[in-house]
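First, the structure itself, so that you have it in front of you.
All protein chains but one are shown in place.
Letters are used for the chains, namely A and B, taken in the order the chains are written, and counting of residues starts over at 1 for each.
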Amino acid sequence: MSDALAQREARSRRARSLLARRERRFAYALLAPAVLAVGGLIAWPMYLIVSISFREGRSLNFLALDRRPLGLGNYRSVLGDPATWHSVLVSVVYTLGTLVPALVIGLATALLLNRAFPLRRWLRSLMLLPWAVPGVMVSIVFLWMFDASFGVVNHLLRVLGLAQTDIAWYSTESTALFAVIVPTIWKAYPFFTLTLLAAMQSIPGHLYEAAEVDGATAPQRFANVTWPGIRGPAVLAVVLNGLWTFREFDIIFAATGGGPAKATETLGIRAYNEAFGYFYMGRAAVIGVLMLLMALLAVLLARRALRREFFA
Amino acid sequence: MWKGWWAIIACVFIAAPAAAQRSVELDFPSWQMEEPGAGEYWAEITKAFEAKNPGVHIKRQQIPFREYVDKLTVRFAGNNPPDIVHLPSRNFLAFASQGWLAPLDDVLAQTDVARTYTKMSDEMRYEGKTYGVLMMAYGMMFYYNEKLLQDAKVAVPRSSDELLKAIAATTDAKAGRFGWGAPTTEHPNLYVEVGTWVTGEGASFFKGSQYNFTDPAVVRAVDKFRAAVKNAPKGTTSEQARQLFIDGKIAMLRDGPWVNAQIRKAPEATRGALKMAMMPFAHVPGGTSNSLHMPAKLDAEKRKYVAEFIKLTTTPEWQAKYTRMTATPAPRRDVLSAAELAASPDLALVNKAAAEAVNLFPENVTLRENYNEFAKVFGESGMKLITSERPTADIMKDLQAEMTRRVPLQ
Partner (left out) sequence: MRTERPRLAFTAIAAAVCVVLLFPLYWMVLTAILPTSATLSREPTLLPVWSALDWSAFAAVFARKPLGTWLLNSLLVSLGATLISLVIAALAGYSLSRFRTPAQQWTGYTLLLTKMLPGSLVVIPFFIMASTFHLIDSLFALMVANAAVGVPFATWLLKGFFDGIPRELEQAAMLDGCGHLGAFLRIVVPLARPGLAACAIYLAILSWSDFVFARTLINDQSHWTITTGLVSFIGEHGIDWPALMAAGVISLAPMVVLFVLLEPFLVSGMTAGAQR
């Protein structure tokens, strides 16, 4: 009797594991195109950049790397250069200086758009519009607006009595970084608006009603009902937007090219200058590796919050 | 009957590839393909070349200037260079030092370039061989808005001091009118601007194989630059300064001869007042602008045709056409007749300036190989000259130290 039972159990276990294996294969098969597409796109470039960073010499011949001697010369040169650490600082300031205001604007607009009012649909579309503007165009428009002699920003400052002389936004050391952060915030905030609004709209209404019944004030409602509901997507949005801002190149390049006096020289701009300006590809690759490590560090720090969003 | 058809089809299949092989396509990108003057020149000369060489087609491609050198760098680094290489002279040595260009000594031996071209052609030499053919070398020109000068009751300046006075007289910042146009943002062209003043006054940034930034003559010339630039719109690139001049917002400008072609396209309202003259300096600063090259990676058949094309550009006929169509000087000396020069005062002026020009760009090979870095370091100090109140001598002393450290001369 127990023999037949055991046999039946064994058979069903085998059947289940077969099913599980087939399911797993199916799962991997579904994932394969994505991993291939994305991996294929970044695997070889990443390998090239890392290996160039360890090669001596100034040759830009990417296809003959093994002809060059291995060495740490590029690392010594780049990591020992104070300009590198200055660029790290500029990158960090630029990224945080963009993320924080963009997050605040995104949160404020999302809170506003979370309420029902007439014309909301159109105003929502309008508020998200900067997201659809190509980065190249953003830099051009702001370059025009911040023009020292004929730009509308200086004109408005003059009209409001806040400035007497022309401010050369992009060629003065003290204002250049601010003047490139503003267009970046402009392009970045809609992403926050969108993700936070979507998250807010999925918070069940009865939680708010319950809070009101309990006598909670608006800030308390935000802290206890809204924030827990949007915290996860907010972290993911900060990470994604942060990675984008950290690598952002077109806006700064078109406006200042990294100047004046390296005031806006982020790591991305520095890497470009070393590679295409001075033909020091090895040094550029080291900066690329540095950027990669910094980004990886940031993602690892946010790992726990990300796990719930991305992998749960 | 079918056998006949098969024979015909077979013939077509055999003949077609053979015919296709006889047709050669040469890839020729440039930033000038849509430029007024230069664009027409390239169109005409490629058509003439194709007429002389049936079966060869030159595919011209326009690439915006701002992208141009980067795109070419990517192509060369990716081992996919164009067949005809057109380069701004500033970048020539960096490309040559990568081994990307082919030596042209054998090709040029079949021409008279060595005898008839301007001395600035020597810049095309690298490590004992010639790697390119100069397309244009120039002297700086002085552009002014006649009406604005007349309104300020100022005569066309003939010396640097008169120039400074004229600039101050024609500036009315509140009305949006500036006496002088210059790059006032951190940009490699800052070296060109400051270098113009220094070379124009007879001084030089280089003494033998040393930097000469702290020389009193240099400092004096730089002071004049600072005085001029105080009356220029802030935060402008060279392109913006040129555009403002064309739009009548800037009274005077120094730039290469290419602005003349832009003036021809200026709006009716301002065009009549825009004029060109010789630089009001003791010497005419100048330099090389762009050049033609052959890539090192080129198959034998294409090499033959590219060599022929390069030789075609050096002939007196096409050199004359070049200067006529682009209104910029041709590198070949005395390519226009005296009668023609008399008939076109503009052409006479630009060719005169080119003939008298003193090269304001460094001759040192190490420096030219690293020109971009040199210009960048210079640009940083240039910005300090424009925006800070520190004495010139101090800034130049810092520059001397910084440049010696970053781009040491060997």
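The rule is simple: a residue touches a chain if its C-beta (ideal position, glycine included) is under 8 Å from a C-beta of that chain, and two chains touch if they have at least 3 such contacts.
Worth saying up front: this structure is predicted, and the values here are computed from it rather than measured.
*Asks:* Using the touch definition up top, pick the residue from B:240, B:313, B:351 or B:392 that touches the left-out chain.
*Replies:* B:240
*Asks:* If I consider the whole complex, including the chain that's not displayed, which of A:96, A:137, A:218 or A:301 touches that chain?
*Replies:* A:137
*Asks:* Across the whole complex, list the residues on subunit A that are touched by the chain not included here.
*Replies:* 23-24, 26-28, 30-31, 33-35, 37-42, 44-46, 48-49, 60, 62-63, 105, 109, 112-113, 115-138, 140-142, 144-145, 149-150, 152, 155, 183, 186, 189, 194-195, 197-199, 201-202, 233, 236, 239-240, 243-244, 247, 249-250, 267-269, 271-272, 275-276, 284-285, 287-288, 291-292, 295-296, 299, 306-307, 309-311
*Asks:* Which subunit B residues touch the hidden chain?
*Replies:* The list for subunit B reads 29, 31, 35, 61-67, 71, 74-75, 77-80, 174-176, 238-240, 242-243, 246-247, 249, 258-259, 262.
In this text, only the chains that are shown with their structure count from here on.
*Asks:* For subunit A and subunit B, let me know how many angstrom lie between their CA-based centres, rounded off.
*Replies:* Roughly 39 Å separates the two chain centres.
*Asks:* Tell me, which parts of subunit B touch subunit A in their complex?
*Replies:* Per the stated touch rule, the residues are 69-70, 73, 76-79, 94, 97-99, 173, 176, 178, 184-187, 233-236, 249, 370, 372-373, 376, 379-380, 383-384, 386-387.
*Asks:* Okay, in this complex, where on subunit A does subunit B touch?
*Replies:* Touch residues, subunit A against subunit B: 58-63, 147-150, 166, 168-173, 256-257, 259-262, 273, 276-279, 281.
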